[in-house]
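Structure below; questions to follow.
And now, chain A:
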Amino acid sequence: MKQEYLKYIRDNVFPTAFCPGCGHGILLNAFVSALGELDYDQDNLVLVSGIGCGGWIASPHMNTDTLHTTHGRAIPFAIGVKLANPKLKVVVISGDGDLTTIGGNHLIHAARRRIPITVICGNNNIYGMTGGQASATTPVGAKTMTTPLGNDYRPFDLVKLVKGAGGEHVYRYTAFHAMQMKKAFKDVLQKDDFSFFDILTGCPVQYGRRNELREPAKMIQWMKDNSVLYSGEYHDDKIMVGKF
Partner candidate 1 sequence: MPIEKKKTHLKAGKYFMQGDEACAEGAVAAGCTFFAGYPITPASEIMETIVRRFEEEKRVFVQMEDEIASMGAIVGASWTGAKSMTATSGPGFSLKMENLGYAIMTETPCVVVDVQRVGPSTGQATRTAQGDLMQARWGTHGEHTIIALSPWSVEEAFYETVRAFNLAEEFRTPVIILMEEATGHLRETVAVREAIEIFNRVEEGNGAPFGGEEPLDAVPPMPRFGTGHRLLVTGSTHDPHGYRKTQDRVTQERLLSHLQQKIEYHKERIVQWEEYELDDAETVLISFGFAARAALKAVKDARKKGIKAGLMRLKTVWPMPTERFETLAAQAKTLIVPEMNFGQLRGEVQRFTGGKKVIGVNRADGEVITPESILRAVEGGTSL
Partner candidate 2 sequence: MKEIMFAGIGGQGVILSASILARAGILKGYYAAQSQSYGSESRGTATRAEVVLSEEFVDFPHVEHADIFVVMAEMGVKLFASKVSQEAIVLYDNSVFELSENIGKERIGIPATRLAVDTFKKPLYANIIMLGAMMRHCGMVGPEEIKTVLKETVPSKALADNIKALELGSGLEY
(Lines give C-alpha, C1' and ligand atoms only; values in the text may rest on other atoms or scores of the structure.)
Protein backbone atom coordinates (compact mmCIF):
# COMPACT_ATOMS: atom_id res chain seq x y z
CA MET A 1 0.00 0.00 0.00
CA LYS A 2 1.28 3.44 -0.86
CA GLN A 3 2.14 5.81 1.94
CA GLU A 4 -0.35 8.46 0.80
CA TYR A 5 -3.21 5.96 1.09
CA LEU A 6 -2.72 5.92 4.85
CA LYS A 7 -5.00 8.95 5.05
CA TYR A 8 -7.89 6.50 4.79
CA ILE A 9 -6.73 4.68 7.93
CA ARG A 10 -6.90 5.92 11.50
CA ASP A 11 -3.33 5.80 12.73
CA ASN A 12 -4.24 5.35 16.39
CA VAL A 13 -6.06 2.01 16.20
CA PHE A 14 -3.18 -0.39 15.58
CA PRO A 15 -2.34 -3.18 16.14
CA THR A 16 -5.56 -4.55 14.66
CA ALA A 17 -7.75 -7.09 16.39
CA PHE A 18 -7.16 -9.58 13.57
CA CYS A 19 -5.29 -12.84 14.20
CA PRO A 20 -2.13 -13.64 12.24
CA GLY A 21 -3.08 -14.96 8.80
CA CYS A 22 -6.57 -13.46 8.85
CA GLY A 23 -7.77 -12.61 5.35
CA HIS A 24 -9.83 -9.65 6.61
CA GLY A 25 -6.60 -7.62 6.51
CA ILE A 26 -6.18 -8.42 2.82
CA LEU A 27 -9.74 -7.24 2.20
CA LEU A 28 -9.08 -4.02 4.13
CA ASN A 29 -5.84 -3.44 2.24
CA ALA A 30 -7.55 -3.96 -1.14
CA PHE A 31 -10.37 -1.61 -0.21
CA VAL A 32 -8.03 1.13 0.98
CA SER A 33 -5.88 0.72 -2.15
CA ALA A 34 -8.98 1.05 -4.31
CA LEU A 35 -9.87 4.29 -2.52
CA GLY A 36 -6.29 5.50 -2.84
CA GLU A 37 -6.01 4.80 -6.54
CA LEU A 38 -9.25 6.69 -7.11
CA ASP A 39 -8.23 9.46 -4.70
CA TYR A 40 -11.73 8.86 -3.36
CA ASP A 41 -13.42 11.59 -1.29
CA GLN A 42 -13.26 10.04 2.16
CA ASP A 43 -15.68 12.60 3.55
CA ASN A 44 -18.48 11.45 1.28
CA LEU A 45 -18.11 7.81 2.24
CA VAL A 46 -19.99 6.07 5.08
CA LEU A 47 -18.85 2.59 6.11
CA VAL A 48 -21.38 0.50 7.98
CA SER A 49 -20.56 -2.71 9.79
CA GLY A 50 -22.12 -5.23 12.14
CA ILE A 51 -20.77 -7.39 14.92
CA GLY A 52 -17.99 -9.98 14.79
CA CYS A 53 -14.49 -9.98 13.34
CA GLY A 54 -15.86 -8.71 10.01
CA GLY A 55 -17.38 -5.76 11.82
CA TRP A 56 -13.88 -4.59 12.75
CA ILE A 57 -12.65 -4.26 9.15
CA ALA A 58 -14.20 -0.84 8.68
CA SER A 59 -14.66 0.29 12.27
CA PRO A 60 -12.48 1.61 13.78
CA HIS A 61 -9.80 1.23 11.10
CA MET A 62 -11.28 3.38 8.36
CA ASN A 63 -10.79 7.13 8.63
CA THR A 64 -14.27 7.96 7.29
CA ASP A 65 -17.71 8.21 8.83
CA THR A 66 -18.33 4.76 10.28
CA LEU A 67 -21.43 3.19 11.78
CA HIS A 68 -20.72 0.05 13.77
CA THR A 69 -24.20 -1.33 14.36
CA THR A 70 -25.95 -4.21 16.10
CA HIS A 71 -25.42 -7.84 15.13
CA GLY A 72 -26.81 -8.62 11.68
CA ARG A 73 -28.39 -5.22 11.11
CA ALA A 74 -25.72 -3.27 9.24
CA ILE A 75 -27.74 -3.29 6.01
CA PRO A 76 -30.92 -1.67 7.44
CA PHE A 77 -28.83 1.06 9.10
CA ALA A 78 -26.99 1.58 5.79
CA ILE A 79 -30.29 1.82 3.93
CA GLY A 80 -31.42 4.50 6.37
CA VAL A 81 -28.24 6.49 5.71
CA LYS A 82 -28.44 6.10 1.95
CA LEU A 83 -32.13 6.91 1.53
CA ALA A 84 -31.91 9.90 3.86
CA ASN A 85 -28.89 11.30 1.99
CA PRO A 86 -28.54 9.72 -1.48
CA LYS A 87 -25.40 11.79 -2.20
CA LEU A 88 -23.38 9.70 0.23
CA LYS A 89 -21.57 6.54 -0.90
CA VAL A 90 -22.54 3.85 1.57
CA VAL A 91 -20.57 0.62 1.88
CA VAL A 92 -21.37 -2.21 4.27
CA ILE A 93 -18.43 -4.41 5.27
CA SER A 94 -19.15 -7.26 7.66
CA GLY A 95 -18.85 -11.00 8.11
CA ASP A 96 -20.77 -14.11 7.04
CA GLY A 97 -22.28 -14.74 10.46
CA ASP A 98 -23.48 -11.15 10.58
CA LEU A 99 -24.64 -10.48 7.01
CA THR A 100 -25.83 -13.90 5.89
CA THR A 101 -26.81 -15.78 9.03
CA ILE A 102 -28.47 -13.59 11.65
CA GLY A 103 -28.92 -10.80 9.08
CA GLY A 104 -29.71 -12.88 5.98
CA ASN A 105 -33.21 -11.46 5.63
CA HIS A 106 -31.87 -7.92 5.24
CA LEU A 107 -29.37 -9.05 2.59
CA ILE A 108 -31.96 -10.63 0.30
CA HIS A 109 -34.28 -7.65 0.65
CA ALA A 110 -31.52 -5.16 -0.11
CA ALA A 111 -30.72 -7.21 -3.22
CA ARG A 112 -34.38 -7.39 -4.18
CA ARG A 113 -34.82 -3.64 -3.86
CA ARG A 114 -31.44 -2.90 -5.46
CA ILE A 115 -30.84 -0.13 -2.95
CA PRO A 116 -27.68 1.61 -4.26
CA ILE A 117 -25.31 0.48 -1.54
CA THR A 118 -22.30 -1.83 -1.74
CA VAL A 119 -22.27 -4.85 0.55
CA ILE A 120 -18.95 -6.61 1.13
CA CYS A 121 -19.08 -9.88 3.02
CA GLY A 122 -15.77 -10.88 4.56
CA ASN A 123 -16.69 -14.56 4.46
CA ASN A 124 -14.49 -16.83 6.60
CA ASN A 125 -17.13 -19.58 6.89
CA ILE A 126 -17.26 -19.37 10.68
CA TYR A 127 -18.11 -17.29 13.74
CA GLY A 128 -14.57 -16.30 14.61
CA MET A 129 -14.91 -13.83 17.44
CA THR A 130 -17.13 -16.06 19.57
CA GLY A 131 -14.84 -19.04 19.27
CA GLY A 132 -15.52 -20.88 16.02
CA GLN A 133 -19.17 -21.86 15.69
CA ALA A 134 -20.84 -22.87 12.39
CA SER A 135 -22.38 -20.13 10.23
CA ALA A 136 -24.68 -20.21 7.19
CA THR A 137 -21.61 -20.46 4.96
CA THR A 138 -19.82 -23.28 6.80
CA PRO A 139 -19.33 -26.10 4.24
CA VAL A 140 -20.91 -29.53 4.64
CA GLY A 141 -18.64 -31.76 6.69
CA ALA A 142 -16.60 -28.89 8.15
CA LYS A 143 -15.71 -29.21 11.81
CA THR A 144 -16.53 -26.31 14.10
CA MET A 145 -17.20 -25.83 17.80
CA THR A 146 -20.88 -26.58 17.20
CA THR A 147 -20.36 -29.27 14.54
CA PRO A 148 -17.57 -31.36 16.04
CA LEU A 149 -18.46 -34.36 13.85
CA GLY A 150 -18.80 -32.27 10.70
CA ASN A 151 -21.49 -29.83 9.51
CA ASP A 152 -24.67 -31.62 8.41
CA TYR A 153 -26.28 -28.70 6.62
CA ARG A 154 -25.69 -27.16 3.23
CA PRO A 155 -24.20 -23.65 3.21
CA PHE A 156 -25.48 -20.68 1.27
CA ASP A 157 -23.82 -20.00 -2.03
CA LEU A 158 -23.87 -16.24 -1.54
CA VAL A 159 -23.47 -15.42 -5.21
CA LYS A 160 -26.48 -17.51 -6.11
CA LEU A 161 -28.42 -16.24 -3.10
CA VAL A 162 -27.93 -12.58 -3.92
CA LYS A 163 -28.40 -13.07 -7.66
CA GLY A 164 -31.53 -15.10 -6.98
CA ALA A 165 -32.90 -12.33 -4.79
CA GLY A 166 -32.51 -9.88 -7.65
CA GLY A 167 -29.10 -8.38 -6.96
CA GLU A 168 -26.95 -7.21 -9.86
CA HIS A 169 -23.22 -6.50 -9.80
CA VAL A 170 -22.32 -9.58 -7.77
CA TYR A 171 -18.67 -10.58 -7.28
CA ARG A 172 -16.67 -13.27 -5.53
CA TYR A 173 -12.96 -13.33 -4.79
CA THR A 174 -10.71 -15.01 -2.25
CA ALA A 175 -7.88 -13.62 -0.16
CA PHE A 176 -5.62 -14.91 -2.94
CA HIS A 177 -7.23 -12.49 -5.44
CA ALA A 178 -6.22 -9.18 -3.84
CA MET A 179 -5.56 -7.41 -7.14
CA GLN A 180 -8.81 -8.49 -8.81
CA MET A 181 -10.69 -7.60 -5.64
CA LYS A 182 -9.19 -4.12 -5.62
CA LYS A 183 -10.09 -3.56 -9.27
CA ALA A 184 -13.69 -4.61 -8.66
CA PHE A 185 -13.90 -2.34 -5.58
CA LYS A 186 -12.76 0.52 -7.80
CA ASP A 187 -15.49 -0.29 -10.30
CA VAL A 188 -18.32 -0.23 -7.79
CA LEU A 189 -16.98 2.80 -5.90
CA GLN A 190 -17.53 4.81 -9.04
CA LYS A 191 -21.11 3.67 -9.48
CA ASP A 192 -24.33 4.29 -7.60
CA ASP A 193 -25.79 0.79 -7.83
CA PHE A 194 -26.46 -2.11 -5.54
CA SER A 195 -23.41 -4.39 -5.56
CA PHE A 196 -22.39 -7.40 -3.52
CA PHE A 197 -19.04 -9.04 -2.79
CA ASP A 198 -18.52 -12.51 -1.36
CA ILE A 199 -14.88 -12.27 -0.27
CA LEU A 200 -13.53 -15.58 1.05
CA THR A 201 -11.08 -14.35 3.65
CA GLY A 202 -10.34 -17.57 5.48
CA CYS A 203 -9.90 -18.00 9.21
CA PRO A 204 -6.84 -20.12 9.98
CA VAL A 205 -7.33 -19.83 13.73
CA GLN A 206 -10.98 -20.81 14.19
CA TYR A 207 -11.75 -22.61 10.95
CA GLY A 208 -8.42 -23.77 9.58
CA ARG A 209 -7.14 -25.49 12.69
CA ARG A 210 -10.14 -27.81 12.82
CA ASN A 211 -10.13 -28.49 9.10
CA GLU A 212 -6.48 -29.14 8.16
CA LEU A 213 -5.88 -25.57 6.98
CA ARG A 214 -4.08 -24.28 10.06
CA GLU A 215 -1.23 -22.66 8.12
CA PRO A 216 -2.30 -19.36 6.49
CA ALA A 217 -0.09 -20.08 3.48
CA LYS A 218 -1.74 -23.47 3.07
CA MET A 219 -5.19 -21.87 3.20
CA ILE A 220 -4.25 -19.30 0.55
CA GLN A 221 -2.82 -22.10 -1.58
CA TRP A 222 -6.04 -24.07 -1.14
CA MET A 223 -8.06 -21.03 -2.28
CA LYS A 224 -5.82 -20.63 -5.32
CA ASP A 225 -5.96 -24.32 -6.26
CA ASN A 226 -9.72 -24.57 -5.94
CA SER A 227 -10.88 -21.36 -7.56
CA VAL A 228 -11.96 -20.99 -11.16
CA LEU A 229 -12.63 -17.72 -12.95
CA TYR A 230 -16.28 -17.49 -13.97
CA SER A 231 -16.83 -17.18 -17.68
CA GLY A 232 -20.42 -18.28 -18.10
CA GLU A 233 -20.20 -21.78 -16.62
CA TYR A 234 -20.73 -22.30 -12.90
CA HIS A 235 -19.15 -25.32 -11.21
CA ASP A 236 -20.60 -26.10 -7.79
CA ASP A 237 -17.53 -28.09 -6.73
CA LYS A 238 -15.19 -25.13 -7.30
CA ILE A 239 -14.80 -21.66 -5.81
CA MET A 240 -16.15 -19.64 -8.69
CA VAL A 241 -14.59 -16.19 -8.71
CA GLY A 242 -15.09 -13.08 -10.81
CA LYS A 243 -18.17 -11.06 -11.70
CA PHE A 244 -21.50 -12.84 -11.98
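Rule of thumb we're sticking to: a residue touches a chain if its C-beta (ideal position, glycine included) is under 8 Å from a C-beta of that chain, and two chains touch if they have at least 3 such contacts; residues count from 1.
The set was built so that all candidates are chains of the complex that A comes from, given by their letters.
Bear in mind that the values here come from a model prediction, so they are computed numbers and not experimental data.
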Subject >> chain A: touching candidate in this complex (1 or 2) >> reply: 1
Subject >> chain A to candidate 1 touching residues, read off their complex >> reply: 12-13, 42-44, 46, 48, 59-60, 63-70, 73, 75-85, 87-88, 105-106, 109
